[in-house]
Each structure stands twice: as structure tokens, then as C-alpha cells.
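Here the complex is missing a single protein chain, while all its other protein chains stay put.
As written, the chains take the letters A and B, and residue 1 is the first residue of each chain.
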Amino acid sequence: MLLQHAAAGAAHPLSGSTAELLWLLPVLPLLGFIVNGLLSLTPAYHAGPADPSASPGADHFQATGASHHEEGEHAEADHAPVRHRFASIVSIVGPLVLVLSFALAASIFATMLGAGEIHTPFIQRYFSWMPAGDLNIEWAYQLDQLSVVMVLIITGVGTLIHIFSIGYMREDPGYPRYFAYLNLFVSFMLVLVLGASYPVMFIGWEGVGLCSYLLIGFWFSAKANADAGKKAFIVNRIGDFGFLVAIFLMYANLGALDFAGVAERSVQLTAGGSLVTAICLFLFLGCTGKSAQIPLYTWLPDAMAGPTPVSALIHAATMVTAGVYLVARSSFLFSLAPVAGLTVALIGGMTALFAATIGLKQWDIKKVLAYSTVSQLGYMFIAVGVGAYVAGIFHLATHAFFKALLFLGSGSVIYVMHQAYHHTHKHDDAQDMRNMGGLRRFMPVTFVLMWIATLAIAGIPIFAGFFSKDEILGAAFARAHESTLADASLLGVPGSAVLYAVYAMGLIAALLTAIYMTRMMLYTFHGENRTGEAERSHLGEAPWVMTGPLVVLAILSAFGGWLNLPAFFTDVLPVGKTASLDHWLEPVVGESALRITHGSSAHLSASTEYLLVGVAVAVAVTGILIAFARLKPSLLGTRTPAQSRASETGIERILANKYYVDEAYDAAIVNPTVQISRKLLWRGVDVGLIDGLFVNGSAWLARGLGLAGSWAQSGQVGTYAWAIVVGVLAVLGAFTVG
Amino acid sequence: MINEALFFSAVLFTIGVVGVLTRRNAIIIFMCVELMLNAVNLTFVAFSKLYGAAGQIFVIFVMTVAAAEAAVGLAIIISIFRHRETVNLQNINLLKG
Partner (left out) sequence: MREFLASLSYNNWILPALLILPLVGVAAIYLVPAPRHAGAATLDDFAGHGTARWITLVTFVAEFVLSLGLWWSFESGSAGWQAVVDRGWISEWGARFTVGIDGISLFMVLLTTLIMPLSVLGGWTSIRTKVRGYYALLLVLTTGMIGVFVALDLLLFYVMWEVMLVPMYFIIGIWGGERRIYASLKFFIYTMVGSLLMLVAILYLWTATGSSTFNYDQILAAASLGDRGITVLGTFLPASLLLFGAFFLAFAVKVPMFPFHTWLPDAHVEAPTAGSVILAAIMLKMGTYGFLRFAMPLFPDAAMTPWVRTTILVLAVIGIVYGALVAMVQPDFKKLIAYSSVSHLGFVMLGIFALTVQSVQGSLMVMINHGISTGALFLLVGMVYERRHTRMIDSYGGIARVMPMFAVFLTVVSLSSIGLPGTNGFIGEFLVLIGSFPSSPYLTIIAATGVIFAAAYLLWAIQRILFNPLDNPENKRLPDLNRRELLIMGVLTVLIVWLGVYPAPVLRRMETSANKFVETVERGASVRPAPRAVSLEGR
């Protein structure tokens, strides 16, 4: 029972502190959204009187984004860059609200640190949102150790990305619109993590999906971008459907929808019963949508159509991790459903491996990172699936640091490439790694920072990713040995076997991660430069407003592991506190985690642990070495992208085409749905059957009867007379006979 | 005596009906209608021998109406002929919907 005290009405240690200002956290970015949104509705710049043809607003949505390279937009891209006339106001308002939010979050965090042990969440109820009968959903926020971690990540990384965006989006005519969307996103994301009940969380859940939709399709004048946004929204909606059904199941069976109430009543549920398993699996369906897991991951790579800082914030650091947060938040349910936990872990492992293989053969620098994100999210789901909730959140945090850094770094690269192409009026793809090469000479700072992130994601010791990834793999291995999951079985396969398989998948994925990340660095920064003579002179480091946030993120990527140092590390190198995140999150997820491990702390023996760590490090180093040994960027120098694509065969071609999953979905689901709707339902049932046969059919029947009648009305008096005579005779005859 | 009279009037009436049904010329149809009227008159007169004078009074009425009808009917036929140059009923179907 997590929440007895809240029900008892005793004053919470946080009441009266800055935590009372919780409501302000989402409201601040919302204000930013309103201001920037209103500014965005003004025309980009004055159309001078000399230009009578320019209608107001006509140039407002010009698509001249940094990564914009579709055919047909070049005429505009070649225009002199246009700064929105309110750009300076926006540059202040947009990031400022984030800074304020972060400052508030930090002070709340400090208050919580100072308040000592807090065992119950701090719940603030604002107003009744949906009162209907015995259902009363309140607009309420919940502050606890888990949500404050999420809030800090969102506002912290969010602030850095906002600042980066000032430089990256500088010359975009949609500048205020961009910041409006970004502010709105942060606002919804904070509602998501602060919501005290599933429905309030769902507001944020769908709200961030909306912002993702708007930002992916930010340069909407290209069909591909608009398609990608739409796809993201619809695929997410499939997941949201699962979330909704889970809410219905909870309300119908538990009669509560707030986290506290559900947690309290979840003890009534049969552990391992079909009901709690169904709830968890439906919740997880929601996660597969939002967090891009198999089978709903396909939207995330397409989402790279959006501006690169958006990919960093939404599609790497925050929104896509919402699913992990949801599982951790619902740990009281998932810990009761071992089958659901196994499913989560298995899907996570499969996704980690699957996406990593695709990442091996992508040439678009952002696509590599996108598949890497899908893969890393898989790791997080392994963690929360096996009940290592802290490890999941830990990896969520470190991933937010190094993946944001990677995305922003790639953003700098794309920005610089684009600037160079812009100067020379060349229309090559600024995101294709085959056009880069040797950038370390021109962008040394970015080069170093990106390598830090690469080592972090690959899992090289002392960098952040090493600790979090190792903890996940260790947890999976440990749970395979002894836990409720190991005792359960998934589709007839014993849980321990499933978990060992998951561990193996995670390990192979780690190897592949090291390979594809090194490959990305090799093709981008190492070797000969392939941009071309004229462009080379325009290459250089991005402005400091962009590089600055990278430095901060690099520090976090390097030392983020200090958040949760494992005992085996501090035993050797006593540089910090052991397992601080573990202790911090213990009140929220501790009980659930213990339930899965049969109450033991589930630590492996020291020797096994050292062995596992050794294997993991060896795998990561091997991956990097393989990449250095096997990949030869210099061979690429003479070949155009088209030629190199044509040379791919067999497995390479399948990987480059992402296993043709998109094509398969189109052929199996999308097209049949549209065709059935059009040909069978609309033309067949609606127009043909109902309207044709029944409605117009009855009209034709009536008209037919009328025609038959009017045919008799010939107007020939003689005919009528005949009819009269025949009729009279018939009547007479009838009487005579009768 | 009554049987012969009724038989004769039935014959006259049938001739009239057949004439109306088979002929095309409006004048002839018109005369056939008169024939049917007179057949009825004959029946009335014949029955008046059995049931009193009421039948004869009906005959007077019928003859009066027939005379008026003849006047109006012939006038209509003449005006149709003036318009259409024909009194063939097949060509006159203004009633057709």
C-alpha cells in the first residue's frame, strides 16, 4: 500500500513548499505556446508596397528549413534567408519559459531532497474534469520521485534543445510557429508525467502525439513530411486505442482511474490472472505505439522528416520514452502480471535487435540515429519488462543525454552541410553520410562531443550508457535465474528461457550498436572529405548557441552514470554514492520490483556480475574494432549514392530497405482497408445496396406502378368505353354466376 | 308483348354499344349514343304499361336531355373539327396523361 497516508489526510511533507507551484510547470510552456503561436500568425515579414502581388501571409509558411532538400522547393530555398520579424521576441520567450520551468523543477527537486524520506506522492487536485455519476475524474497532478526525475529530464534537456533551436531554426520563416509547437509539446509532456490519473496522463499522451504530428510535418509543403506526420499520429492512435481499453478495463473492474486508487485496489486482483494481464497488455499496446516498439515502430524513422532538434527532443529524449514511464508508473500492475512482463521484455529485446540490424545499413545520418533510438527503447522495455524499473528509468535518463547529444550533433553537421550547399547553390542531400566525410577537420568540437556520445551509447566504461545498459542486461540475466517471470511461461515457453533469449538479444544488439555508431562516426567525421571543393571552403563549426548545449549534454553523457553507480564499481573506485537512483525511486517502484524478485534484492553473485560486465565491455569494444577494421569510407569516394545503392545485394539490400516492413504493412493493412472501404463499403453497400436497391429501388417500384397505371390512361375515350363495357359485363356475369 | 319490346330495345342498345366501341367517327359515335338512349326510352315505355306512368315521364326527361346534349355535343364536335380538320376519335386524346 503506497498511499495510505494520502487517504488519511495527514499533511504531506511537501505541502506549503514550492511543490505547491506544481501547476505552474506545464502552464509556463503553455504561455510560451500562446505568445509564440499568436506571433506566428502574423506574416513573416512586410510585403513592401512595391510588391502588390504579395498577399498577406503568403510567404508565411515558406519551407526553407535546414534539412529541406526535396525537388521543387529549390527556388525558395535559394531565396535570401528570411528572418521572421518577431524572431527576436520568440528567441527570448520560447527558451525562457523552459528555463523558468527547469528552475522551478530544480527548486521542487531541492525541496524534495531536503524533505527527507517521502513515502507518498504529493497530489494536487485542481478541479473536477469529468464528473459523471460515480465516475469523477479530477484534473490532478502527482509529484513523486519518479515524476520529478521525468520533469527534470524534460525541462533540462528541453531547455538545451530550445537553445540549440535558436541557431538551427534561425532562418526559417516559420520560426515562431516552431517554438510555439515546441513549447506546447513540453507543456503536454509535463502533463503526461505529472498527471495523477490515467485519463489526465492520456491528455498528455495524445497531446504530445499531436505536437509530434505538427512538428514532423513542420515543413508540410513536401508530401513526404506531411505523410510522415500523419503516419505518426495514426500509428500512435492504434496504441492509444490500447491505452483506452486498458482504462476501461480498470474502471470496470477496479472502479478507480487515479494511480493511487488503482494501486490500492490492484491488490484485489489475482496475481497472474487474466484480467491484470489483459490490462497490462493493453497498456503495453499503447507503449508500442508511443515508444516505437514492434509492431508499431515504423512511424519513428519516418518522423525524422521533422527538424533535427525536434528529433532530439521528441523522438529521442522525451516523448518516445513515455511508454517506459507508463510501465514504470504502472509497476503495481505489471508486477502482478508475469506474462505481460515477459511479453514486454521479449518485445523490447526483439525490437532492440531488429532495429539495430536495420541501423547497420542506413546512409541518412538521422535514420541511423532513429533506428538506434528504437533499439535503445527496446533496452528500456527489457528493463521495465523484467521488473528492473530503476534500470529502465536510468537508461531513459542516460539515453536522453547521449541521444539528444547525438541528434543535436548531427543537427550541427546537417546545418553546416546545408549552409555550405546553400552558398554554392548545390542541391545534394545534406543528411546523406556519403556526402560528408572528414568533417573532423572542420568541426573538431562537434567531432569530440559526438565521440563521447558514441562511446556512451556503445557502453564503454565510465560513460553513462555503460552503467545503464549493463544494469539492464544484468537485471535480465538475474531475473532469468529467479523471479516470478522465470516461473511463468509465455506461450508454452518457460519464462527463464525467454529471459535468457532476451539477454542474448540485448548482447547482440549491443555489439551491433557499437558497430553502427562507429560506422556513422567513420563516414561522417573520418576519412577524406567528400563534399566537394567549393563547399569545403564554407564548412566550419556551428555557432556557439548550437555547440554550447552540446557541451552540456556531453558532460551529462560522460558522467550521467554517477546517477546510479553499481556497487561493483564503487567498491573498486569510490567516486560517488552507490545506487542513488535506486534509493531515490524506491518508494515508487521498490515494492513492485521486490514482488517480481520474490522479495530478494536480486543481486547476482560478484563473480557472475564481473563476468557479465566483462562480456558486455568486450562486446562493445569488439563492435568498435570491427567497424574500424571492416569499413572503408575511402572506397566511397568515387561512387555516387545511387551507385552504391545499386551495389547492395542480398542481406544488405534487405537491411537497407528495412526488411520491407513498411511495404508489407501497406500491402497487408493499409491498402486493403482503403480498397475495401472504397469498393465494398462505399460503392457496394452504400451506393449499391442501401441506396441503389432499397432507397432508389423503392422509388423505382413506385414509379413503375405509376407508369403501369398511366399506360392505361391512354386518353382514348374508346379504350375507356371498352373498359367500362368489359367491366359491366364482368360484374353482371359475376352476379349471374354467383 | 313486353318480351318482344324488351328484346327489341336490348338489340337496339347492343347496336349502340357496338357502334360506340368500334367506330372512329365522332358523329357516328354520337348517333350510336342517341341510339342507346332511345333503346332505354323504349324500355321505359314498355315497363310503363306494367308499372304506371312514371316511365313515360322519364322518357320525356331523357328526350329533353338528349336534345340538349345533341346541341352541345354537336357544337363541340364542330369546334374540334375546325381546330383539327378531323373528327376521328383516335386523334383526339387530350385526356392522355
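The definition used in the following text is that a contact is a pair of C-beta atoms (placed from the backbone, for glycine too) under 8 Å apart; a residue touches a chain by one contact, two chains touch by 3 or more.
Please read all numbers here as calculations on a predicted model, not as lab measurements.
With respect to the full assembly, the chain omitted from this view is in touch with A. The chain that is not drawn here is touched, among residues A:Val267, A:Val674 or A:Leu729, by A:Val674. Touch with the chain omitted from the figure is made, among A:Ala11, A:Ala252, A:Leu573 or A:Ala708, by A:Ala252. Residues of chain A in touch with the missing chain: 41, 55-58, 60-62, 72, 127-135, 139, 199, 202-203, 205-207, 210, 213, 217, 220-223, 225-227, 229-230, 233-234, 237-238, 240-241, 244-245, 247-249, 251-253, 255, 270, 273-275, 278, 673-674, 676-678, 681-682, 685-686, 690-691, 694-695.
Everything that follows uses one rule, which is that only the chains that are shown with their structure count from here on.
Chain A and chain B have centres, each the mean of its CA atoms, that are 98 Å apart. Across the complex, chain B is touched by residues 710, 713-718, 721-722, 725 of chain A. Contact residues on chain B toward chain A in their complex (touch as defined above): 17, 20-21, 24, 89-90, 92-97.
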